[in-house]
Every structure is written in structure tokens, then in C-alpha cells.
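The block that comes next holds chain A.
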Amino acid sequence: MNRHMFFMLAGAMSVVLPAIASAQTELTVYTAVEAVDLDRYKATFEKSHPDIKINWVRDSTGVMTAKLLAEKDNPQADVVWGLAATSLLLLKTEGMLEAYQPKGVEALDKKFVDKDNPPSWVGMDAYVAALCYNTVEGEKLGLKAPKSWDDLTKPEYKGHVVMPNPASSGTGFLDVSGWMQMWGEEKAWSFMDKLHENISAYTHSGSKPCKMAGAGEAVIGVSFEFPGAKAKSAGAPIDIIFPTEGSGWEAEATAIIAGTANLEAAKTLVDWSVTKEANEMYNAGYAVVAYPGVAKPVEHLPSDIAAKMIDNDFEWAANNRATILKEWQKRYDAKSEPKS
Partner candidate 1 sequence: MNITLEAPYLPLTGKRLRQETSRDDRIKFGLMAVIGLYLIVALGAPLFVMLSKSLSTYRFDLAAFEFQVSDETRTKWGRVVTGDALNRTLAAVAEADLASSTDGRLAATKFFPDFSFRSPVHYRIRGTTDDAAFLVGSTLEKGTEWREYDSGTFRRIMLRPARTLGLDNFKTYFSTPALARSIYNSVLMAAISTVVTISIAFALAYGLTRSCMPLKGLFRGILAIPILVPSLLPGIALVYLFGNQGIFKDWLLGYSIYGPIGIVIGSVFFTLPHAFLIILTALSIADARHYEAAASLKASKWRTFTTVTLPGARFGIVSAAFVVFTLVITDFGLPKVIGGQYGMLAVDIYKQVIGQQNFEMGAVVSVILLVPAILAFAVDRRMQKRQVALLSARAVPYVPKPNARMDGICFAFACLVSFFILGMIAMCQIAAVVKFWPYDLTLTAKNFAFDLMDGGGWSAYANSIRLALLTALFGSVIVFAGAYMVEKADAFRFGRNVFHFLAMMPMAVPGMVLGLAYIFFFNNPANPLNAIYGTMTILVVSTVTHFYTVAHLTALTALKQMDPEFESVAASLKQPFHRLFFRVTLPVCLPAILNIAIYLFVNAMTTVSAVVFLYASDTKLASVAVLNMDDAGDIAPAAAMGMMIFYTNVAAKLIHALLARGLLARTQAWR
Partner candidate 2 sequence: MRHALSIEPTPTGIARAPEVAAPYLEISDLWKSYGDFVALRDISLSIAKGEFICFLGPSGCGKTTLLRAIAGLDLQSAGRILQGGRNISTLPASNRDYGIVFQSYALFPNLTIEQNIAFGLENTGRSRAEIATRVTELLATVGLSEQSKKYPAQLSGGQQQRIALARAIAISPGLLLLDEPLSALDAKVRVHLRHEIKSLQRKLGVTTIMVTHDQEEALAMADRIVVMNHGVIEQVGSPTEIYSHPKTLFVADFIGETNQFPAMVLKDGAVEIGHSAFDCSTKDLAAGATATAVVRPVDIIPHGAHAHVVSAVDRPATPQNLIDAEVREMEFLGMFWRTRLTAPRLGERTLVADFSVNAVRRLNIETGGVIQVEIPRDRLLLFPRSA
């Protein structure tokens, strides 16, 4: 009884209080987008929609996903903007997303839109698996830059490759799921068995391998293109390599949290997120965006990245994630302990 009373009271307060505070609709938006970009997005959106105010809540993809799942029974967010599509799929399977067909979504590349109708999430941009290769350290060791995923299993790279742990990093998982979708499970596992022999460390974060390569802590970092470009700008002696076989990728996407009290404003924001204007802004950091024909090349990155992207089945990846990770941990976590 008391509990219900409390709920009703709390519910009433949360509806009434903001309304008193301001005539504007405030949207709580969870995001994993780079901190530096947020102000730009906010300013541009609010300029054209003065009645809506965005309150960003930003954190890394893993933390944001954990936070959203933890808040499953008591969601705090109205909109999720710029979270990995795989994470959004996870939320979708928990029934946490409000399906909505944004105005103008037809213009987007189909790869970037949830296959259900109406879609539960729509993509903004993509990050694509890539290798960061430290040319200085490579030369010192007399190595040649790898061209393909398969090259990574060459014995000369033993102890020089760093990749993110798929169990704790979204980037790590997109690598693994990419290999599996390209080659089938069996071949992918045998590739990883060989790759594992060359790995010196599995990191917790997806951008760290590239930064480690940049700092010479590793020669090759399996990562994605964005931190590579950033590290190169900062002066790291690295080459960013897109393996010839193709690359797994992940979309950053937007969705509405089911049960939000500000559904109309949330829809307005999602509508805006698929516009050409918004996509042009995504292009500032990301070489591949959802709106075809918008992307201009990004410094240090080739212009044809989109062509390297494999045909990614997000649903398959999400539904097989638990099984794949269980197997991955069985194969490599235990083995990666130092032999004593």
C-alpha cells in the first residue's frame, strides 16, 4: 500500500515539478557521443526548437548500457542519442524502447535503421574496425605493416598485437561478430585461435589498443578508425589500416525510451536526428554517416570506408552475443593467464 502511495506521489511530483519550473520541455538524453561534440548538437537543435531543452547525461558505451539496464524498472532517460546499436537492441529486447518511425527516415541508408516496422532505433553514424600500426616500433622490430586480418596471425607479430576484450568492450565484440558474419563461426574461431597466440593483451576499452599502438606500448592495435585519426593528429607515428577482407562496424543510434512523459518532444528530437543537417554534424567526427551522400572525408582517414563495411546483422549479433562471449571466455580468458 505504502509503496503504491509513494509511487503515485513520486509520479505526480515528477510530472508536476518540471512543469512548474519551466514552460519548456526538458528532455533527459543519455548519450555516449564524444563530450566535445555535445554542445554543438545541443546548440543547433535548441536554436530551431526553442521549446525543448536537452539535458545531456554522458558516459562511455559500457557504462551507459549498464546504467540504462539498471534503470529498467525506473527509466530516467527520455531519449538515448548516440549509443551503440547493439546496446539499443539489448534495450529493445527488454521492451525498453518506444517504436517510432521518424519523419524522413526513408532517406537513410537501410543498414542504419532497425528492421522492424516501425523501427525502434535509427542510426546516425558508424564506427568501423581498423588497425593502428606503429610505424616507428614496426621498423625497429623489422616488421611489415599488416594488410589483412589474416596477416595478424603471422608468427612475426607474436606479442605485438593488442585487441579489446569482446566481453567488456563493444568494439571487441564488433570485431568478433564481424569475423563470424564474414567467415562463418567455424572459420572465425580458428582464426581467433591463431590470433590469440599473437595477442599481448586484451584491453577493456575499444580505443585503448589504438592509443597503445600510438604510444609504442604495442605495435598493432585492433581498434576502430576514430581514435586512430585522433591519435595521429596528436602526433602518434601510426598508420590506420582497413583490412582487405572488410570490417565489422557498429552504428551509433538514437531511440526513445518507452514510457517517457515527454513523448512528443522526444519524437521531435529523433526526427531532427535523422535530418541531413544533423548528419552533416555527425560527419565532423565520423567518416560514415547514415544519410547517404552527406559524408565528406575526415582527416587521416580514407574516403572509401563505407565500402569496407560488411553487411552487419545487428539482430544476429545481439541474439548470439551471450553464446559467443561464453565460448570466447572459455577459449581465451582461461588460457590468457600466465602459465605458472
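Just so it is clear, a residue touches a chain if its C-beta (ideal position, glycine included) is under 8 Å from a C-beta of that chain, and two chains touch if they have at least 3 such contacts; residues count from 1.
In picking the candidates, the idea was that all candidates are chains of the complex that A comes from, given by their letters.
Small disclaimer: the values here were computed from a predicted structure and weren't measured.
Touch between chain A and the candidates 1 or 2 in this complex is found for 1 only.
The touching residues of chain A, when paired with candidate 1 in their complex, are 3, 6-7, 10, 34-36, 56-60, 62-63, 65-66, 69-71, 73-74, 76, 89-90, 92-95, 114-116, 120, 136, 165, 167-169, 200-205, 207-212, 214-218, 227, 234-237, 315, 318-323, 325, 329-330, 333-334, 336-338.
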